[in-house]
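Notes for the one structure printed next.
Left out: one protein chain. Kept in place: all the others.
Right after this comes chain A.
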């Protein structure tokens, strides 16, 4: 998802939906993240005003959880497993290959906002090692040719 001007109407609709609820901050942030792909930093103060808490407290919550991001992410978020089983099955080379294919380091997002590369401690699908996820889909028993094919399938040109 390319970051564009934030749809402020959509943002206030999400805030309005949650602001009357008690303990509404995390569901609210999740919904914003879902809608925009990340939590736009400039929305923090609007949220804070609606919920009557300090903006910096919201930032504290966002940075605490790995699931929230203040930076815009690519259309496809790759989560490459770095768990023990995947490591044994060559997860390190898979990661190295993806890095060079995409030209991204861990935690980076491409300039065209197509891909974001992340690693994770374990995806819990060790039988399929080495594994990764793209958005919500699993890809298992990865090999270099398979990775190249998957990446090509998700690339801009293919769309």
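Criterion: contacts are C-beta pairs under 8 Å (C-beta built on N, C-alpha and C of every residue); 3 or more make two chains touch, one makes a residue touch a chain; residues count from 1.
In this section, contacts and distances are computed from a predicted model.
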UniProt lists the protein of the undisplayed chain, choosing from "NADH-quinone oxidoreductase subunit 3-like protein (Nqo3/NuoG)", "Peptide/nickel transport system permease protein", "Electron transfer flavoprotein subunit beta" or "Amino acid/amide ABC transporter ATP-binding protein 1, HAAT family", as "NADH-quinone oxidoreductase subunit 3-like protein (Nqo3/NuoG)"
Of A:56, A:88 or A:149, which one is in contact with the hidden chain? A:56
From the listed residues A:44, A:80 or A:104, report the one that touches the chain absent from this view. A:44
What residues on chain A make contact with the chain left out of this view? 41, 44-45, 49, 54-57, 59-60, 63-64
